[in-house]
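Missing here: one protein chain of the complex. Every other protein chain is in place.
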Amino acid sequence: MTTGVPLTPTALASAAMPEAPPPALPDRDVERFVELSVALTGFDAFDLHGTGMARFYLRTVLDQIGDQPYHDFETALEQAGLDPEKLQGEVAQDLARAIAHLWYLGVWPPLSATVHAELRRQVANTGFTASPEAYVQGLVWSAFHGHPQGAKAPGFGTWAAPPPGAPELPPPGRHRRQAGDGR
Amino acid sequence: MTRAREVDGHRYDVIVVGAGMAGTLVAKRLGDQGWRVLVLEAGTKTLNTWPGHLDAMNTFYSSLIKVPNAPYRANTAAPSPSVLDTLPAKDGHGYRSVGYLVQDGPLPYGTDYLRADGGTGMHWLGLTPRMLPQDFKVRTEFGYGRDWPIGYDDLQHYYCEAEREIGVAGDTAEQAEAIGLPFPEGYVFPMHEIPSSYLDRVLARELDGKSVLDRYTQQQVELQVVNTPHGRNSTPNQAYDGGRGFRPESAAGLPNYGERCVGNSSCTPICPVQAKYNPLKTQERWNRKVTLVDRAVVSRVLVADNGRITGVEYQAYDDPGTPVATTHTVEADIVVVAAHAIETARLLLASEVANSSDQVGRNLMDHPVMLTWGLMPGQIGPFRGPGSTSGFEKFRMGDSRKKHAPWRLVIANWGWTWAAGSPGSDVADLLGIPDSPFKPRGKAVYGNQLRERLGDRIGRQVAFQFELEQDAQPGNRVTIDPRYRDALGNCRPILNYDLSDHVKKGMRAALDVSHQIFQLLGADERTAYPSDAPSYFQYDGAGYTFQGAGHGCGTHVMGDHRHNSVVDQWQRSWDHANLYLVGCGSMPSIGTSNPSLTMAALALRSVEKIHHDLMDLHRPLVLRPTPVPGYAQPREA
Partner (left out) sequence: MTTRDLLTGLTGFTDIEAPLAELEQPPFEIPRTVPKLRHFLQAALALEFLTIPPYLTAMYTIRPEANREAWYALRAVVMEEMLHMTLVANMLNAVGGKPVVADPEFVTDYPAKLPYARERVPIALRNFGREAVKTGLWIERPERMEDLPGTGEEPDPRGWTSIGQFYATIREGLVRLAERHPDLFSGDLAHQIGPEDFYNSGGMAFPVTDLASALKAIEVIAEQGEGVPGSIYNPDERLFGQAREVAHYFRFMEIYEERRYGPLDTPASGPTGPAMPVDWAAAYRIDPEAKVSDYPKGSQVRAAAEQFNLVYARLLLLLDRSFNGEPKQLQAAVPVMLELRDLAWQLYANPHPDPAKAARGVHASATFEITRAELTAAAAELDAGVGAAALLAALS
């Protein structure tokens, strides 16, 4: 029976007491982060907001590299006409890689060792999944019309349907067994 | 809830060591028959609550490398091996092993298992192909490995029973026609088959009816995509059980939750909706005769002077993070060890029981998996559905087995995830992020180009798993050495593992077949076996790497004589009449079938014998006066 099955605290909360929430980031900062991220990822603002992760990712980036290097990166990308491939300098290029990686996989990657040193980061240069939900909201899955493994399940039998643009196909062997199948 | 220390000194009809798939089924059936059963589980039982399940889901989401044990938290008192424990050697040749298993053999044993309630049955893929009749006599028929003392016909009934307990979805007509499996008249699986993936359909369109050449036999082998039976909820077959139909089991831990497979595509390591069978579902149907005690590491099987087993010694701990335990004993008429092939062997060796044949720990087998991969010409929709829904079955059978090991050619539905770490590796590659912060970065692509190139590349990924039969070799073995112990002082398993030439030759033949298939598909083959990979070896002019399948078998091998085997056909120890060793460790050969279903069938078969043994023990002796000669015995008129 259901009674007495406590479902809280949510998983992973047990690993560490939650920290006091950091001060909320202003909406305009989040909007600007999303604009830059559109250029980095190729997904539009609706898709990026639709992950529910924009604010959290900006917070993650700031925690990882600090406010000033992030603002420098913002400025650099704007000066490059929002074309990340035109970014100059190893730091800006590596941050572009890292932010795109974060959006696509929910994973903050290790920076290049030289960039890590140049930024004088106060955190270890290791990769980590930003949060369980970040994995689920990775963009890579929708890049090929899929869904994250272990989440957003599309329903029984959907794997038999063609991906967009491909023709529908009969099940293997069904033609051999049509007779006497009884269904 | 019973705690481990509380059963100290108690006596049961049966003790089952290990709450994995085999132990859980044995306990279920014996409990249903009214026997008092104690199940001792070394790991924790957090997973049988819904918050425990959700914790495992989040641990899985957060893990960077989503290996089979990724969702399950570490336990220092009852450690589990991980596939990440096998690393490249520092000099770039061979491997080194870290973690729980001690390995010193020629090749790495790259397989894991899970010590927790439900056992490795928590992260199995959920495929349930039966073994072929010819798989039971490979020595006689093909000249390698070991024969079974029983055959397919002896298991037929128990296969059907196991398919009921697990809840198998599949198409018996196709299994009979394409593979030649005999079924009882009118038998159907409890559920209709899991639909074949779109990739299966593309491969069938391109390959069905075509042939590839076996380089060693020079015979053509016909290609045919065949749907695989699954232990996974599908559409109940109303024709099952003489028209009574089948009621699928729902999830463990949350009432009335659970449904058909919804295609989460994470069967291994964890099914979020528990549409895949796991032993916890059976545990929910245990009756009150069965007591589960977790955090109880069995350290010794206890034997009396007369050779009978009296019970077990176990270590009770409280905190999986603090390996501190107290030692207790508990007694029973019959002890069933169902602790996984490697753990059971380790326990027997540590207890110095059941080993008059010197076969305990030997004949360790797995299905070495050789992966090949490439890009299809068009989009095939990977990373959808169960890990595999079909395979090519003709390579499993026939006279080619005299020349080389057979294999099951498994069609992988999840792109290059196992072969190359996709899709994470694809993203890193296009962004120019190498695997080390000290390596130079590559040029990155961004924006629409990044999105489109990822979509194009991942959407065309195809991979094949060649799962080869490994033959029983006495030198592939588990041993113990008091110098290597875990935190509770128990001896860790030491593995010596290698592949025979029979298997290596099978890989050579399989690689050839793979090349031909990619050619027939017009696909761009990308298979690459780096020479610094832990499992790299060379054979017949080519290099290979292989993975473990998680199918540890053979370590308490079944046979027809006490001199050369550990258990008889009932999985009963030749040395101790009230000790049963239940699990894949009993299997003398493993064919090319994922072994869980066969293990379950064997377990259910053993239950019948155990029940009879217990009846014999408990049937009261009726005392009659000894007939005295010379007196007329009463006769019936």
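Letters A and B name the chains as they come in the text, with residue numbers starting at 1 for each one.
Throughout what follows, contacts are C-beta pairs under 8 Å (C-beta built on N, C-alpha and C of every residue); 3 or more make two chains touch, one makes a residue touch a chain.
In this text the structure is predicted, and so the values were computed from the model without any measurement.
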{"item": "Residue of B:106, B:255, B:321 or B:475 touching the missing chain in the full complex", "value": "B:255"}
{"item": "Touch with the omitted chain, as defined above, among B:193, B:426 or B:613", "value": "B:193"}
{"item": "Hidden partner interface residues of chain A, rising order", "value": "1-4, 6-8, 10, 27, 44-47, 49-52, 131-133, 136, 152-158, 160-162, 168, 183"}
{"item": "Absent chain, residues of chain B that touch it", "value": "50, 54, 58, 192-193, 195, 233-236, 238, 245, 247-248, 250, 254-259, 262"}
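We take it that only the chains that are shown with their structure count from here on.
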{"item": "Of chain B, residues touching chain A in the complex", "value": "49-51, 54-64, 66, 171, 173-174, 177-178, 192, 195-198, 200-205, 208, 224-227, 234, 239, 253-255, 259-266, 270, 272-273, 378-386, 389-390, 413-414, 417, 423-424, 426-428, 431-433, 437-438, 441, 444-452, 454-455, 458-459"}
{"item": "Contact set on chain A toward chain B in their complex", "value": "1-2, 5-8, 10-12, 14, 38-43, 84-85, 90, 93-94, 96-97, 100-101, 104-105, 107, 109-113, 116, 125, 127-129, 131-133, 135-136, 139-141, 143-147, 149-151, 153-166, 169-173, 176-177, 180-183"}
